[in-house]
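What follows is one structure encoded as C-alpha cells, with my remarks underneath.
Here we show just some of the chains, and they stay where they sit in the whole.
Which chain is which? They are A, B and C, in the order written, and residues in each are numbered from 1.
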Amino acid sequence: MVGGGPGAFIGAVHRLVAEMDREFRLVAGAFSSDPAKSAQTGRELGLDPARVYGSWEEMAAKEAALPEGERIHAVSIVTPNHVHAAPAIEFLNRGFHVICDKPLTTDSKTADAIAAAVKKSGKVFALTHNYTGYPMIREMREIVRGGGIGKLRKVYAEYLQGWLATPLEQTGQKQAGWRTDPARSGPGGSLGDIGTHAFQLAEHVTGLKTARVYGKITSFVAGRAVDDDAMALLEYEGGANGVLCCSQVCVGRENGLRLRVFGETGGVAWDQEHPNDLTVWSADGAPQLRRTGNGYLSAAARSLGRVPPGHPEGYLEAFANIYRAFARRIRGEADGMDDPFPTIEDGLRGVRFIEAVIASAKASDWRPIT
Amino acid sequence: MVGGGPGAFIGAVHRLVAEMDREFRLVAGAFSSDPAKSAQTGRELGLDPARVYGSWEEMAAKEAALPEGERIHAVSIVTPNHVHAAPAIEFLNRGFHVICDKPLTTDSKTADAIAAAVKKSGKVFALTHNYTGYPMIREMREIVRGGGIGKLRKVYAEYLQGWLATPLEQTGQKQAGWRTDPARSGPGGSLGDIGTHAFQLAEHVTGLKTARVYGKITSFVAGRAVDDDAMALLEYEGGANGVLCCSQVCVGRENGLRLRVFGETGGVAWDQEHPNDLTVWSADGAPQLRRTGNGYLSAAARSLGRVPPGHPEGYLEAFANIYRAFARRIRGEADGMDDPFPTIEDGLRGVRFIEAVIASAKASDWRPIT
Amino acid sequence: MVGGGPGAFIGAVHRLVAEMDREFRLVAGAFSSDPAKSAQTGRELGLDPARVYGSWEEMAAKEAALPEGERIHAVSIVTPNHVHAAPAIEFLNRGFHVICDKPLTTDSKTADAIAAAVKKSGKVFALTHNYTGYPMIREMREIVRGGGIGKLRKVYAEYLQGWLATPLEQTGQKQAGWRTDPARSGPGGSLGDIGTHAFQLAEHVTGLKTARVYGKITSFVAGRAVDDDAMALLEYEGGANGVLCCSQVCVGRENGLRLRVFGETGGVAWDQEHPNDLTVWSADGAPQLRRTGNGYLSAAARSLGRVPPGHPEGYLEAFANIYRAFARRIRGEADGMDDPFPTIEDGLRGVRFIEAVIASAKASDWRPIT
C-alpha cells in the first residue's frame, strides 16, 4: 500500500476490504511521505519492519528487487489525488498490478501518462469507484443494458453530502485539508471527490457516453479554493439527457449518492444509503422493490452477495467486491461481472468530466467530454 | 364555475374541495364551450338549469344582473390555460372574486392584463397552486423563512410524472390533448403544467426570488409540439442556487413533486407523495421527521390540518385549504397563513418562468426572470 | 346527526365526509344532550333552528312527523358508545336508515337488540369502521380473498397510539374522558376504541372468522378504569392464527394501524399512516409496491379513488367512501364493493371480541367468539 498513514480514512477501508475475501494480504507499505509516520502505521499493522518503507520510490525499488514469490503482487494507491500518477506509473513499470483510488489524477495530461503506462505494462489496473461493487448497482446495470426499460431518455444523478458546510479545512482536519487544496486534490473539489463517482456510476449503469455538459460550480464556504458544490446538465450520445448534482454543503446529508434512470418503457432508482433496495418501474405493472441476495435477481447481481436476503450488505462489502474482482482478473479467472471493476478508461473519463464542467462553467457554454 | 365539463379532471377536484369546508356552494356554471355539454354537467350536478349557462360570457352577464344576495360571490375558472384570461378579466370587471387554475395564462401580455384587472377591481384573486395548501409545506416555509436553516444555499426542486411517456394525445385522451397543444396550453408543456408548480413552491417556501435561469427543454415523444421534459439551473437573488427538473416521461413516476432546501445550518425535504412527512436536518443533531397535526409544529402548519396526527391528509385537503383561505380573505378574516394562497403575483412569475426557460434553451444562455 | 356537539372530534369528521361526494346534506341534528349546546352547534353549522333538537328522542319524533320528502333520509349517530343503541333502535323503528359510529355498543345484549331492530325495520344500517374505505385495503382484500396468497396462515394486526400515555382524562379533555369511563365507553378502553378496528379489518380483509382468543389487558396509567393496552392471540377457523395488539400508551405513535397477512404462497402488508402503499410478496418474484389509483389495481380498489395516482388520498376520503356506499345502498344501486360497508354483523362481532378478550384475560384461558 502507498498512502493510508495516520488519520487517513480511505486507507483503512482499503486494508479492510482487500483482505475481506482472503484474496490479498497486506505485507508491505509506504504509508506516508513522512518515514516516521509510515513506520508507525506499519507497526500498528504488525508488518515486518523491513517491508515498511519511507517512500513509495523506495518501496517500488526494493520490492522489485525481491525474489519472485517474495515480493508483492499488487499495490494499492490511496494517497491524495496529486500523488496517484507517479507511484502508479512507477509500480506499473516495475511489473506490479495497481489498484488506485479515484479520481485517477488531477489533470488529463498525467491521466494519459498513466494510461500509457498501463498499456505498456500489460498489468491489471483497477480504479476504486467502489460503488459499482454494490449488488443492486449491478442489477440496475443488467436491467438497463439488457433493454429492460427501453431506449434511454433521462438520467438523474446526485451525490449530496454536508460535511464541508463549514470551513472544516481551517481546523486542521486532514480529510478536509487535502480535499480543498487544489495543489493536492486537483482543480475539482466536490466535483473530483464525489461528482466523479456519480458521473462514473451513471455511465457504468447505462452504457451511455456523455457527449457534453453544461456546468455551474460554486464555492459556498468563504475562502475555499475549490468548488464545494456543482451542477451539470448532461447530454448523452443517442439523445438521452440528464442532470448531475454534487454538493458537500448540504447540511445533514451524509453520503447521498442516488441514481435514477428512465427509458421509454420503464425506470430504475437506487440510493446508496439503503443500498439493498432497488426500485423498478414499468409502464403497466406495479413497481417492484428488488432486494439483494434473492433468486429473482440476475446471476451477475447474485454473484456479488455474500449472505442471504435480508442480511444487509453495505459499503465495505461493495468495496471488497472490487478487490475480489481485481484478484480474479490478475489470476485470469472468470468473474460474474463482464467488466469486473472500473478501469483506466473510467479514470480518464472522470478527469475529463472534471475539466469539462469547470471549463463550461467558466465559459458559460457547453463543453464536450472527449 | 367556468369549465369542468364532461371528462375534466381538475374541474371535479375544484368542486369537491370548494365545498369541503362548507365555505362555498356551487350554484351556477358554464361548464363547457359546448352548451349541450354544459347543460349535461349542470344536470349531473343537480343545479338549477336557469343558472347553467352556454358560455362564460352569458354567465358573467346574467349573474351580474341578478339582485345582490342572489348572484354568485366568486367564480372558479378551471378551463385550459388559453381560456383563463378572458373570463377572469370579465368576472373581475363585473365585481366577482376569482379563483383560477394555474398556470395563470399562456403569455406575459395577457398575464399583465389580468393583473391590471385584479388591481382595478379590488377583488380577491387566487391562483390554485394547490400544493402550498399542504400543512408540511407550511411548516417547511415557517422553518426556512424563520431562519431555521440559516442563510440559504441550495434548492433542489423536481416534479416527475410518467403519464405522457407515450403519445397519449393521439388516442383522443382529453387531458393529454389540450396539455400538448400549444394553442391551448401555451408554449410550455411540462413546464407549464407541472414545472410552474415546482417553481412556485420553491419561491413560496424560501421567499427567494429567482434571478435567472439556464434551461434545457426536450420533446421526447415524436410529434409532440411542446416540451415533455425540462431542466433548469436556477440562480436566486442573494447567492443561493439550485436546479429544477420537470418531466412527464419518467415511466412509473406518478406525481413526484419534491422539494429540498439547504441553508448554512440545516436542511428540509418534502415529497408530495408522502405529504404528511417532513424531514428536517440540522448541523449537529439527529434528523427530525415532523408529521402533520402534531403540537410541536408551528401554529401556521397546525391551522391547515383537520384531523389528529396519524390520520393522513392528502391532496384534496391541501387543495381545500386554498379555497378556505380564499373564502376567509373575501370575508376579510384573519387566517393562519400570512399569504393565504398564491395570488396574481405568483401567476405573473410563473408565466415569466415558462418564457425565460424556453428563451434560455433557445439561446443557450441564461435569461432573467423579471 | 345525533351527537357531534362542541369539542367532539368524530362528529365533525362525519359531517365533512358525509357531504364530500354530495350524497348527503346535513339538515337536522340533536348534537348534544344539553339543548343549549345542541343549539349552539346548529347555529355554527347554519342549520334551520327548527330542525336543531334538544334531544335525539325529540328529533326522532319530530322528523318522523314531517311529510315525506321533507324529513331526513338517514341519521348519523356519533355519540359515545353507550348512546348508540337507544337512538339507533328508535330511528330504525321510525323508518330511518342509520349509520353509526363504532364500536356498535357496550355489550352483547344491546348489540342484539340493535340487530333485531335492523332486521325488523328492513332499513340500511352501516357501521363506520372507516378504514375499510381505503382503496388499498380493498386491494388487499381482493388479493387475499381471491386466492392471491394461497391458503391463509398468519395474521398480524396492530393498532398503536400514544395519546393516552398520561392520565389525560384527569385534565378534562373530553375525548379522553368518555373513552376511559366504562359507563360511557363500555368495558373496553383501547380494546373498544381501536382494537375493534384492527379486529374488524383483519376479518374484513381475510374473510376468516376468529374462532377464539387468548387475551391480556393492561391499564398502565394509574387510576385508569379501563384497559389502555391489550394483546390477543387469535385462532381463526380453518387453521390460520395470529396476534392483535392495541395500545394507547405507545408514546410517539400517532395512529398506527397495520395489517399483515401471509398465506402459503404470498403475503400482503398495509400501514394506515401511509395508506396509498400496499406491499405484496410472492414466493418467487420481487415484492410489489402497489399504489392507489393505478390501472394495475383491481376494479374494486380503483372504484374507491377520486384522483389520479400520486395524488394522496387520506383518512377523510376513505371515510367518505363508507358514506358514499351507504347512500348507494339506500338507493339500491350497485357499488364497486360487494360489501359496501361494515354492517350490523361487524358490529356484533366487535362487541363479542371485546367481551371475549376481557373474559379470556380474566380467566387466563381461551375464549370463543361466537
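Going forward, contacts are C-beta pairs under 8 Å (C-beta built on N, C-alpha and C of every residue); 3 or more make two chains touch, one makes a residue touch a chain.
Since we're looking at a predicted model, the values are computed, not measured.
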| item | value |
| --- | --- |
| Where 3 copies are displayed, count of copies in the complete assembly | 4 |
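Following the convention adopted for this analysis, only the chains that are shown with their structure count from here on.
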| item | value |
| --- | --- |
| Self-contact between copies chain A and chain C, residue sets same or different by half | same |
| Taking each chain's C-alpha mean as its centre, the one farthest from chain C | A |
| Chain B and chain C, separation of their C-alpha mean positions in angstrom | 35 |
| Centre-to-centre distance between chain B and chain A (centres being mean Cα positions), rounded to whole Å | 42 |
| Residues of chain B engaged with two or more neighbouring chains | 253 |
| Chain B - residues contacting chain C, complex | 9, 12-13, 16, 19-22, 45-46, 161, 163, 253-256, 272-276, 291, 293-294, 306-317 |
| Partner chain C, residues of chain A touching it in the complex | 279-280, 284-291, 294-296 |
| Of chain A, residues touching chain B in the complex | 149, 153-154, 156, 158, 162, 165-166, 214, 216, 218, 220, 229, 231, 233, 241-243, 245, 247, 249-253, 260, 262-267, 281-283, 287, 364-366 |
